Every structure is written in structure tokens, then in C-alpha cells.
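Please find one structure pasted underneath; my questions will follow.
With one protein chain withheld, the remaining protein chains of the complex are depicted in position.
Now for subunit A:
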Amino acid sequence: MSAVLQTAGLAAGYGGRPVINDIDVVLNPGEVLCMIGHNGAGKSTLLKSMFGLIAPDGGQVLVDGKDMTGCSPREMADTGIALVPEGRGVFPSLSVTDIFALGMHAARVPKPERPERVDWVLGILPVIREFMHRPASTLSGGQQQMVSIGRALLSRPRILLMDEPSIGLAPKLFQDLLAPIRALQQREGLSILLVEQNVREALKISDRAVVMKSGRMIWEGAPEELSDNDKLMGLY
């Protein structure tokens, strides 16, 4: 199986300070890969460097085997990748309708298709319909996270990168958020790289897992193996 997204010896950091080193990660078509690790392990830095938000210091980022190292987020988005960023990926002063409109404009969704795309996303996350016209600043954390995921889905990506979507959410809310994403992934063969600290919930929907520590990958395997590994699970 050839990887849809892959890194080879990827290194990145901020202002000359290395954060991740020599990372080889592979995302296969139609799988959910869960990446776990403590704060500061380099998970978000890895996602940002894969998506072009920070320039790698070394190594490669490959999409469908094609070298995309150093490409901009715009170029990465054009390959069918969408990123749900850490924190609340919404603009507080914009309404949900505006955020969706801007997201589709940025993703170059053809104008005639836009109402249909919004309906498609509202079919996956129907709760959004209740607050479509409200400014994002007035929404709860869970509602904002739904909007952020909904915006990412509007481009109908084939690869979805999600950076700690559970932050600030109650476990039940997180489950409610992940369930439709998992259903969509299974229905449409979406590939998902999920960075999470909420290990138990994230492993439930994952096909494979990797563990990061101090900027390096230290473990890779099936979610059940990780769940049975008391030593590793004790750490998270």
C-alpha cells in the first residue's frame, strides 16, 4: 500500500531551535493514524511542518510519493489536505456562515457547488445548523471545534490532519465529535492523522498509532498493542 502522506527524516523547529528530529511517519490511504505524546513532544510542530506552516530544517514531506517539502499551506491544500488546527480554528469576529464562505473561497470551491458543500457538511455535523448565523466568538468550545472541523471538510479533503481536537472538550462531547468523523472516514475512505492527548478515546477510532517523545518517534503499532502496553499507557 503506497502512502498518501509521508515524511522521511523530517526535522523542524523554531528560530534555529530543533523541536522534531528524523521523523519517518506514514499515513496510508483510508486509515486513521493516531499520534500521541506529551506536551512538547513535537506533535503539533510535525503537523505544521507537514502542512507547510513552518519550513522543515531537513528531510522530506511526500504526498502520493511526490516531494512537497517546503510547499506553502496553499499548495498542500491543493493536493487535497486540510488541517484542523490546535485550539479553536475559527475567527471570533466572523459568523459561521462567513467562516464557511471564506473557507470555500480559500479552497477554490466552484461557486455553484458551494451551497451543496455546506449542506453536505451540515449533514455530517447537523448541530452547526443551529448557530450558522452567530459570530464565532459567541459559540462554546465544542461548537467552535465543530465549525473548525466543518470548515476543513468543506474542501472535501482526502487527507485530514487534526491537531488535538479534544482540547477543552468534555469526554462525551469529544466522542460525539469523533463519531461522525469516523463514519465519514469509513464511508469515503478519508485518511486521517489525529494528534491527541486524550489517548483512550483517540485509540478507539484509530487503525494505527505512533508515540512521540522529545521530538522523536519512539513507538509504532496497532492501537490494541498500545492499549495493552501498560508501560506506555502509564505514561499517557
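Note that in this section a residue touches a chain if its C-beta (ideal position, glycine included) is under 8 Å from a C-beta of that chain, and two chains touch if they have at least 3 such contacts; residues count from 1.
Basically, contacts and distances are computed from a predicted model.
One subunit of the complex is not drawn; among "non-specific serine/threonine protein kinase", "ATP synthase subunit a", "Branched-chain amino acid ABC transporter permease" or "NADH-quinone oxidoreductase subunit N", its UniProt record names it "Branched-chain amino acid ABC transporter permease".
Annotation: of A:12, A:107 or A:159, A:107 touches the absent chain (contact as defined above). Among A:83, A:160 or A:232, the one in contact with the hidden chain is A:83. Remark: the omitted chain is touched by one listed residue; of A:92, A:115 or A:189 this is A:92. Of the residues in subunit A, those that touch the hidden partner chain are 15, 51, 53, 72-74, 76-78, 83, 85, 89-94, 98, 101-103, 105-107, 151.
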